[in-house]
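All protein chains but one are shown at their positions in the complex.
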């Protein structure tokens, strides 16, 4: 099991990690601000069960995934210790209310990511406290919200997150995001978009922070039905499978000399 | 399915690629020079069925993998079109006879890797023609063959290739390899070794070339029973699972203007 | 000049950035806790002018660099707006008093790094607030303070930070740091150490955050005269030259459609 601290305590992730013989479903929590869907009728009509609800339906139909949605106005933003501790992969959608997320909740989620929980950040979540905390940068970018054509090109064929996706796909209407996108150099860039206005954007990227795998996936402005698109749904599903935590172990802290002589083993590894 | 050329031909990998509903076993071919085991009794006594045989046994016991061994002195080095085309992941062990491998066979294997076949290069395979061809560098290093202690440290906890491996492990007797190891910057470094003499080595690294995933894993000098070690076997097994090809598609060649207008789709992605 | 915000304001870095015709000296500020040198005689005897003083002397002798030292107990920790705004590259050494650094000063330094200031973090600075903020991880590691041999191996020959350094060098007595070192995947790993006890450590790494270049360099426990070592001094000098900010420009924020048609230029670029 993964060990987390100098005194080698057992991780709360452990119960779901050794899944090779009898795989348990991946437990996904979709965090959504969830206010636009209540306050703005034109958005409620696009996402009557909320952005979190739309994504949860797609994931629950995919097989091997148990997804639930929580929102900003739930108790502790829906992210109690119990919820966070029983989440393998978190999905994050926020836009206008990043500042309303309590710093203690951000701290809780951050610790859980470093201990191995996957994190899939969507669209305007680029400016969320948790994403900026994980990246260490401003996460700023260019944008234009006029509903224009986005063409997404696969730049890492064979990467698990683009499995089943053609070498490109087109979204008729989306918000534009443009470079420079101020994030650390990613470990992989699996999608790059162009927009009608001539801008480009690294729309799919991955990082590792501690033992946690992190994905940023660009599309999903609240006024467009993007999360019903089958390609978008497939990428989110693939991202969840890719980011779910594997068994791992780390040890930190002070070590005595001479350990290697005591520990040396025979070549059968027994 | 993956398409390989400007005229979009179907890949020979296609038949085994869309495995989500009914996974077929991963087809592994272990290539071994196989001469030491015949010519040098002290090595035959360590590997009576050959290095390829020892690795094949471990993999065939692992579940979901079908492994076979071939050697330099087989017809076409055991790497006929038929064998190469029916291999999902190749493992490569060579040492004293790299120069005897026919350039046309190297070309055949190289093309297959770029089309998606995984490649796991072991120990002295660092100087093989196929590895140098994939890397584009000399692949040179420092070495000492006196049988000394190697300590391998996990430097990417949570990476699929080190799943199930403690945060380090010790091999009592191995050949030393030391930096600088002249290979391109890897996409991940999952193991770094130290040796009794004070040298260090990046012992586990990954790269992508075309659609092919490549792993280098250091241990395995022919005079030591390294490939019976359970940790070594687990890492090879994990590397095979990680490197097996996924569904992918690429398209190259000339494109007409105006395609995007004809192709634009509705947001349901239907 | 580098522009920093959606309204394209001029950076405070600008005055020293366009240096191609008449290069100004690189302005370096060395931040040191500076308490051990006052409170513990055995450390004062090693560093009578402080760790910051020893490093400043070496840098001021190197040519083209103006270095000054500041410490935790100076007003605003020596990091007033004026000091931070007139620093091209900051060097950071801290150990026992990370918690005493005011969060507002950390915020100030963090913003300056994202705007382009270089940051060279030394040894136990791995646990400083500013480094953890930039990395987004725990920055934890293994350690042993018994004064043992460290051998540092160059793993990126030709990198500017190891210019003039042999393919390895040995420090007779240093504190041990061991993997796993919990930092994000670096953009380059230019040094890997082994220790007498058998541990390994990625001792030289680089990252970019925003427009700021970041270096971590491992050696330098306060009880050893490490910062008088010529190889160590050369690497710190090289790191300063590598991390100093270059001219750059970014623009963020909303963009109008049609800009590209208005802006299109002739191929002479005039």
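Labels for the chains are A, B and C, by order of writing; each one numbers its residues from 1.
What we mean here is this: a residue touches a chain if its C-beta (ideal position, glycine included) is under 8 Å from a C-beta of that chain, and two chains touch if they have at least 3 such contacts.
Everything numeric here is computed off the predicted structure, so don't read it as measured data.
A.B. asks: Would you mind spotting which of B:23, B:41 or B:253 touches the chain that isn't drawn?
C.D. replies: Of the listed residues, the one touching the omitted chain is B:253.
A.B. asks: Among the options C:156, C:202 or C:218, which residue touches the chain absent from this view?
C.D. replies: C:156
A.B. asks: Which of these touches the unseen chain: B:176, B:192, B:215 or B:235?
C.D. replies: B:176
A.B. asks: Considering the complete complex, identify which of A:33, A:199, A:222 or A:237 is in touch with the unshown chain.
C.D. replies: Candidates A:33, A:199, A:222 or A:237; residue touching the omitted chain: A:199.
A.B. asks: Suppose we count only contacts with the excluded chain; which residues of chain A make the list?
C.D. replies: Residues touching the hidden chain, for chain A, are 149, 151, 153-155, 157, 167, 170, 178-181, 185, 188-189, 192-195, 198-200, 202.
A.B. asks: Going by the touch rule given at the top, which residues of chain B touch the chain that is not shown?
C.D. replies: The missing chain touches chain B at positions 6, 114, 133-138, 140-144, 146, 148, 176, 178, 180, 182, 184-185, 187, 196-199, 207-210, 250-260.
A.B. asks: On chain C, what residues meet the omitted chain?
C.D. replies: Here the touching residues of chain C are 2, 116, 149, 151, 154, 156-160, 162-167, 169-173, 187-188, 208, 211-213, 224-226, 228-233, 245-251, 260, 263-270.
Note that in this section only the chains that are shown with their structure count from here on.
A.B. asks: Could you find the chain whose CA centre sits the greatest distance from that of chain C?
C.D. replies: B
A.B. asks: When the centre of a chain is set as the mean of its C-alpha atoms, what distance in Å lies between chain B and chain C?
C.D. replies: That gives a centre separation of 37 Å.
A.B. asks: Averaging over Cα atoms per chain, report the distance between chain A and chain B in Å.
C.D. replies: One centre to the other, that is 30 Å.
A.B. asks: Could you say which residues in chain C touch two or more other chains, in rising order?
C.D. replies: 178, 180, 185, 198-199, in rising order.
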